[in-house]
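A single protein chain has been omitted; all remaining protein chains appear in their positions.
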Amino acid sequence: MSTSIASTSDLQHQQERIFAALDGFRIEVPSWGFANTGTRFGKFVQAGAATSIAEKFADAGEVNRLTGAAPTVALHVLWDLPNGTADVETIRGLEAEYGVKAGSINPNLFQSQEYKFGSIANPDAGVRKAALDHLLESVEIGKALGSRDVSLWIADGSNYPGSQSIRRRIEWMEEVLKATHDAMNETQRMLVEYKPFEPAFYHTDIADWGMALHLARVAGPRAKVLVDTGHHYQGTNIEQIVAWLLHTESLGGFHFNDRKYADDDLTLGSIDPYQLFRIFHEIVSTPGETTDNIAYMIDQSHNLKGKMEAMVQSVVTAQELFARAALVDQEALTALQDECRLVEAEELFRSAFWTDVRPMLRAWRKARSLPVEPLQELRTSGYVERISAERGARNQASGGSYA
Amino acid sequence: MSTSIASTSDLQHQQERIFAALDGFRIEVPSWGFANTGTRFGKFVQAGAATSIAEKFADAGEVNRLTGAAPTVALHVLWDLPNGTADVETIRGLEAEYGVKAGSINPNLFQSQEYKFGSIANPDAGVRKAALDHLLESVEIGKALGSRDVSLWIADGSNYPGSQSIRRRIEWMEEVLKATHDAMNETQRMLVEYKPFEPAFYHTDIADWGMALHLARVAGPRAKVLVDTGHHYQGTNIEQIVAWLLHTESLGGFHFNDRKYADDDLTLGSIDPYQLFRIFHEIVSTPGETTDNIAYMIDQSHNLKGKMEAMVQSVVTAQELFARAALVDQEALTALQDECRLVEAEELFRSAFWTDVRPMLRAWRKARSLPVEPLQELRTSGYVERISAERGARNQASGGSYA
Amino acid sequence: MSTSIASTSDLQHQQERIFAALDGFRIEVPSWGFANTGTRFGKFVQAGAATSIAEKFADAGEVNRLTGAAPTVALHVLWDLPNGTADVETIRGLEAEYGVKAGSINPNLFQSQEYKFGSIANPDAGVRKAALDHLLESVEIGKALGSRDVSLWIADGSNYPGSQSIRRRIEWMEEVLKATHDAMNETQRMLVEYKPFEPAFYHTDIADWGMALHLARVAGPRAKVLVDTGHHYQGTNIEQIVAWLLHTESLGGFHFNDRKYADDDLTLGSIDPYQLFRIFHEIVSTPGETTDNIAYMIDQSHNLKGKMEAMVQSVVTAQELFARAALVDQEALTALQDECRLVEAEELFRSAFWTDVRPMLRAWRKARSLPVEPLQELRTSGYVERISAERGARNQASGGSYA
Partner (left out) sequence: MSTSIASTSDLQHQQERIFAALDGFRIEVPSWGFANTGTRFGKFVQAGAATSIAEKFADAGEVNRLTGAAPTVALHVLWDLPNGTADVETIRGLEAEYGVKAGSINPNLFQSQEYKFGSIANPDAGVRKAALDHLLESVEIGKALGSRDVSLWIADGSNYPGSQSIRRRIEWMEEVLKATHDAMNETQRMLVEYKPFEPAFYHTDIADWGMALHLARVAGPRAKVLVDTGHHYQGTNIEQIVAWLLHTESLGGFHFNDRKYADDDLTLGSIDPYQLFRIFHEIVSTPGETTDNIAYMIDQSHNLKGKMEAMVQSVVTAQELFARAALVDQEALTALQDECRLVEAEELFRSAFWTDVRPMLRAWRKARSLPVEPLQELRTSGYVERISAERGARNQASGGSYA
């Protein structure tokens, strides 16, 4: 197709688009992505894994230094601010020291023994109160840090038919989320995540985007839906859900990762890169949509890949796929779609996917005084060797197993 | 467990519950379930398949005679009322002749060549207008027949990424459904069905219950969601969706069938009977819920089983599973759920499933002057042999194949 | 159907079948099923969970006392015999003390840090040698304990396309399994388990029954395939795989559990009881098949249900579903299948499923001097309260979490 024969002026035009896209693209890294994690069958301990919030900020700062696209780090209240708002000053110091800001605030309602039968959907009013208290503290942390998003993943559910009332638990969740929303200030948002299964296996209380959207609306106007790309049934058209959330003005953000079957938490774009391209395309093709309202976040679990390597690779892959999506000529595409010229529309669309944008990313990095090859720079920098030496002993001491 | 050792008074109590449940249970049969259908690879023609709307009513009447639970027949506008409202008188005559009433009115927006690229979501305004006209005629048919539900299955979608705009098609659907709702009278309802794929394979415009619910709300207050049990991704907790639809007062009804993998349209309860029990349980366990608002309908495709046999078998299976669900002691279950006594709650719940209700169904049929063994009665009645002789030649003439 | 109206002599006949079936039915419990386990997001610690091999034997003995159907306990080499064959005497003592025998021997090739990139399929010959050594020790343990089956679950695989060579790893596995088979004596068997994903997410080296069968054949004549019911893609017809393994004389046994989506390790029959009925039916309908060659084993993870309760419930459910499968009249079914009388064949088949066998199980238990209601007996016995008091402090000390 003629669209694939790029003339010089086309190339110029492509470069402008890509530079503009990359200048506006930011993706948040999770503090827990630098710590040791694993599967239920055990975890493979990495010598360089972060063992403290300071080390997590150090690692996040390095990822941002290498990529220029990861200026914030998602915080997990239980693990990163165990003393709640009392830890805010520490975080502020780390922000200053490592040049990355605190991003979304992530409460934890799944780990404590009291949440065995649920947190905000627990039949026990006392447990629900404890959960609400933790959410309210998370809101206060967000205020203190000037962080916009409180990001809720509710792991509640049940494992066996009949063992819990699906219906009554909905009402309990509505109450708690409404109370949480009431406590937020005008600049804060609540993001409601959904997931079809795991760790609950028969029913998960917030299982799909329809349930998350309902709860967000009941909670209040600044509650939005969070899409974790790994939290869908096989075959689900995720970009369609994104289109509906954009249409209903309720898309809050993403937890990006990839998977082959379930919530595998692999590096984004590693299994089905075309899907992530299509997701980005839904956003860039929505008129008037700025990505300012959409929180792009990484949520992955790197059990085998090196923590730092995997994170840099993820940021770079996200940039590449976002740049490809930005290349689609929306006007031409709309015209072909309206005339139902299917093959031509498809070829125009995926011609952008097939364009090798890597040279332009290198050009952009050079123009922005960033390392031209972030992964290579990471390897030659000796950073991983250094943190492995520093943290090795501490990591050796941990190291989990199944039994 | 003690719940499974039924004393005489328990049995008395069980019988009362089951009789009450069965007296209130009605399920609608589809007119197209009596005609020859198949897969895309061909259809296996049955000599006794209905070849006219009169024969469909005759068959539906026979199913109702045998079961006492199928007093209405769903009509398909294109196939059953090809002349639109002009055919209403014919239908009235058939109602009188065969003792079954017209049930839901089903427009057809997938068969005509003009719908190749969609009907109510087609980029061409002219095609959308044609689709709306057909919907409005269906509304008029509903009024003329005194039928409550206009039941919409929208097959629209696309087969290839990029070939259509998912987002813009949403707006077009909203317009058409709103206009259709405006035309209904106060006693009519619109049921919006969803389906994840087939016949569109990349994206189906109304893919899940969240999309159907949004469209129903945009359309108007008498638009509700229709759940086809075969229209879900593998692993979906369908009873949970039912619970949410009940919670949001937007459950309109069901198309029942079963499946092993995709939309296989097998007889209900044939693959996973426990799932259908759980779906019924969500309804009977909702306080104040009457099944009057919920349209129970069969939607299956019997390519191998005898048409009449399959339909009678389906009605009987639905009755049995509904009766089992009615046996669950709600008060006791709620108490166990609230205390998180999981195994006891589960055992109480499934003890109802394991109860062999067939003797009580026979008792109920006897008490209601119905054939005690409907399938056996069908076989000994000679009905299938009679219609096979009458219709055989006409069916021989048809008989489809793939190419 | 007439098949469902049981006359007195029918009932007599049913009882005989069921008693015979139950007398021959044995199911093995896993030692790890009594210890605390969880999901990757944490585990909910139970006060009464077993904290030593002695406690596991005690619990297994109690399950057998309550059910009379669980005379063996599967051992996990790494956790139960950390000193290898040196621990055999300890096991012998426990067998004598608690009245249950050691069952299958389960090597562990997934937990040690050296297996990060695989065990028997690791590109490093040294790691493969270590894995083989562990397998050979497991074989010796089996000999020493007089245990028939060494049961292999190989967790090897990779997480990312291109990161490992699928093809070359096959050859490495063949070598190790052949060497292991060579070390077995004539009374030992090797069971090769398969699993499509988790903990490896892109490719699992032994992903399906076809791969397991190939490896078993390469290993030697006493290697058979082990079917874990949770280790299949959604929609897989597991009973068909069982039929093929029976046909090729390569079915070694089962790890039973149930699931809604992935390898959820729920109690067997809790999500889809009809499926387990069909699996049992494939076995009981195979002429000349005795269940002596087929190892029935439970492999579940009870994170929320009480450990003891869940295990007793599982054994009882397995008995009930096996008894139902034994009720199918094979001769009559074959005749209907041969004449393709589909609905009649199906009704005959599932009439057995719908038969409430619980009264007959109680009768059988009474006749065999077993507790008539095992779950109730467990509750009234005070066993769980006793072990909770004894083991509580030790369990408090553990208690895992994600980070």
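We call the chains A, B and C, going by the order they appear; numbering starts again at 1 in every chain.
Criterion: contacts are C-beta pairs under 8 Å (C-beta built on N, C-alpha and C of every residue); 3 or more make two chains touch, one makes a residue touch a chain.
Nothing here was measured: the structure is a model prediction, and the numbers come from that model.
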* **Touch criterion as defined above, residue of B:18, B:35, B:139 or B:176 at the omitted chain** => B:35
* Option touching the unshown chain, where A:289, A:309, A:338 or A:390 are the choices -> A:309
* Residue of C:128, C:278 or C:307 touching the missing chain in the full complex -> C:278
* Asked: So that we can see where the missing chain sits, which residues of chain A does it touch?
  -> 1-2, 4-5, 234-235, 237, 260-261, 270-274, 304-306, 309-310, 313, 320, 342-343, 346-347, 354-356, 358, 362, 373, 375-376
* Which positions on chain B touch the chain that was left off? -> 32, 35, 37-42, 44-45, 76, 79, 110-111, 113, 116-117, 155, 159-161, 196-199, 201-202, 233-234, 259-262, 264, 266-267, 270-271, 301, 303-305, 399-403
* **Absent-chain interface as seen on chain C, which is shown** => 116-117, 123-124, 158-167, 170-171, 196-197, 202-203, 207-211, 213-214, 233-237, 239-241, 243-244, 246-248, 274, 278, 281-282, 285-286, 328, 333-334, 337-340, 342-343, 345-346, 348-350
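Here, only the chains that are shown with their structure count from here on.
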* Averaged-CA centre spacing for the pair chain C and chain B, given as whole angstrom -> 39
* Please set out, as single numbers or ranges, the residues of chain C touching at least two other chains. => 234, 260-261, 270-271, 304-305
